[in-house]
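Left out: one protein chain. Kept in place: all the others.
Going in written order, the chains are labelled A and B, and every chain counts its residues from 1.
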Amino acid sequence: MFKVEGTIENQLMALGIILPQASEPAARYANYIYSNGLLFISGKGPSASTKGKLGQQFSTEDGYQFARQAGLEVLAVLKQAVGRLDNVLQVVKIQGFVNADRAFEEHHKVLNGISDLMLDVFGEKGVHARSVMGANSLRDNLPIIVDTIFEVRMPVNDSL
Amino acid sequence: MFKVEGTIENQLMALGIILPQASEPAARYANYIYSNGLLFISGKGPSASTKGKLGQQFSTEDGYQFARQAGLEVLAVLKQAVGRLDNVLQVVKIQGFVNADRAFEEHHKVLNGISDLMLDVFGEKGVHARSVMGANSLRDNLPIIVDTIFEVRMPVNDSL
Partner (left out) sequence: MFKVEGTIENQLMALGIILPQASEPAARYANYIYSNGLLFISGKGPSASTKGKLGQQFSTEDGYQFARQAGLEVLAVLKQAVGRLDNVLQVVKIQGFVNADRAFEEHHKVLNGISDLMLDVFGEKGVHARSVMGANSLRDNLPIIVDTIFEVRMPVNDSL
């Protein structure tokens, strides 16, 4: 795994990644909360127009792309929270909820979409712990939701 | 969002909320563990006699009420852990497991039942990160289980 040189913002440019605006929470909660060195980010999926289940409407390869898209949403929230992504000290934990058929078995390959993104963007600091399960249904019939925890340096004050 | 004045216990009274006794864990675990500034509370649902799935036996509106009831159970455990609810510094994270039909899409509206409760009780400190998924089944066929993390000041010693 390579060590990312220079700023993470430069790394994003080198990767050709343009972050979206942080999406609004789907209901009455915040995009993130900072507590005790850890940033807890709310569940994020790919764009709301993507609807369907893995193993039914979507293939594992589709799911990989959706997980990557969800990861870009997470990065947008991260930037909203910490200002510069260089304030991210470690990707700590990713949980994936995959909206999947009962016979689906490739959840881990789907979640690689966000794992690879984090490794590309953060290098060594992008290595993380992970778990994934197959949901029976998700809000708005999203194909995947990711729930993430980061170790960060908060620039000024807490999340609010 | 209003700032809660006075004690949280007064706020509970103003809201007409009487907390239940903290329920016993359903099996061989503790209601909560305190570690490094964070209180990890075990999964809690509404009363054990409530059984069924969202999108089948229950509507989204039913689910909202069940999520609120689960939130009251969480508050009871919080009080058991920290003595006075004023020792709660921040609601950090809520994960919701909604026992739902495979076609259900309103998990976020269900989870608002506990989110609104936390905002009503704690004001700004009640803002939290959140995620929710649709379970295929839950213990005792409960309609919802919530898994929560709080930043707290522990009054005397650790959780045991």
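Heads up, the rule we're going with is that contacts are C-beta pairs under 8 Å (C-beta built on N, C-alpha and C of every residue); 3 or more make two chains touch, one makes a residue touch a chain.
In this text, all values refer to a predicted model and were calculated from it rather than measured experimentally.
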Looking at the whole complex, which of B:22, B:72, B:138 or B:152 touches the chain that is not displayed? B:138
Among A:11, A:50, A:69 or A:115, single out the residue that touches the unshown chain. A:115
Among the options B:33, B:76 or B:89, which residue touches the chain absent from this view? B:33
To test your reading of the contact rule: which positions on chain A touch the chain that is missing from view? 36-38, 55, 90-95, 100-109, 111-112, 115-116, 119, 124, 127-136, 149, 151
Touching the unshown chain, chain B contributes residues 25-33, 35-36, 40-43, 95, 97, 99, 102, 133, 135-141, 145, 147, 160
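We adopt the following convention: only the chains that are shown with their structure count from here on.
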Quick one: report the Å distance separating chain A from chain B, using the average Cα coordinate of each chain. 25
